[in-house]
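One structure, pasted below without further comment.
With one protein chain removed, the remaining protein chains of the complex are shown where they sit.
Then we have chain A:
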């Protein structure tokens, strides 16, 4: 004690540094990793460096550079991790889609066309939308004005696949529409729009939903009439499940609402209610809706499904079992990029089942890294919600990151046969325009909120009394 001397410092807020250079470094890293993967695939398949390497690297680098420049210019305090993480996933997805394009088995399919150039184009459109969000949306609180318009918009987007002539039935799930030559998955966009509605609605109503309740067995039971909103959302998601026969979309919307309701009210009882209601709904629908029932059967016994499919019984799919075999043959460290046989999963190998390719060629180690990267994106979203100063921004950030997390869970769980398979796609990794574009917009909104949240507060005006304290002289 006698020799220890120190300055005591004061307690004070540390201004968040802007971290743009960190972002740039990570972004460069996130472009180099897919390039490495690209070279690896080329060497493994053809034994030489792939020809399009420079063009591909330049394309990804250009997209990353443009997005970084826009963030640096228009959202200087934004979170440094969101952009590199999303870029890495997008880049890895592009490589694996390109790798599946090289597969001779897939090239023999009747309706084969190279998917990687399209995916690169979708990524460019996605980045353009990301840039557009940052340029046009100067303050996320503007979205609050469109609470009820968003509700209408979301319902329209959700109903579009049911419109005759517009909707498409793709292997049972009716979640696509066809406009011109493009097929679009409106649910991907609906998840952003509906997050805006939930955030605006819950911000206004949360006190009624949180405070008017009775305590019963350690749970706060809401009043009957406060159950209204959750019941309405539940009915809508049941209707989605029945008419669009897609468990993923249904689970996404209901789960998102429950997450946001819980965050808005801090009442655990909503989670209990939500779990009960979704269990009742899922079991109820699965027991009478034939397509959902079949998916559940395929989930419970994928081997039987595989056998039926091999015997040529119509309406059965061998993919679920093949995905499990792909994961199994990957083992811990994987077969190496370009050396797996996941292309046996024919047409859906680069969209719904792209995770199986990752599982086979990168193994458990690679899958864990990929899931961690998704986890980090969600973590940054939740951290943004924590840091946000306005309740609308908090709820919107938690809703968007919750939707992202649920989607990753639903798809990864489906491919790994943890839950029944759905028609949704892995954000950023999987081939599909709607998914990539909508998720870039989602990241754009999160970056906008995090920029507002981390922007240092304006310094208060100097207090004129501070230095003028008089010494009392008697």
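The definition used in the following text is that a contact is a pair of C-beta atoms (placed from the backbone, for glycine too) under 8 Å apart; a residue touches a chain by one contact, two chains touch by 3 or more; residues count from 1.
To be clear about the criterion, contacts and distances are computed from a predicted model.
Its UniProt record calls the unshown chain "FHA domain-containing protein", which is the correct pick from "FHA domain-containing protein", "Ubiquinone biosynthesis protein UbiV", "Predicted lipid carrier protein YhbT, contains SCP2 domain" or "Formate dehydrogenase subunit alpha". Interface note: of A:85, A:320 or A:354, the residue touching the hidden chain in the full complex is A:85. The residue touching the chain not shown here, chosen from A:19, A:72 or A:293, is A:19. When you scan A:362, A:378, A:419 or A:449 for touch with the missing chain, the hit is A:362. By the touch definition given at the top, chain A reaches the unshown chain through residues 1, 3-16, 19, 22, 26, 29-30, 33, 36-37, 39-40, 43-44, 47, 79-81, 84-85, 88, 333-337, 339, 362-363, 365-366, 369-370, 372-373, 376, 379-380, 383, 466, 469-474.
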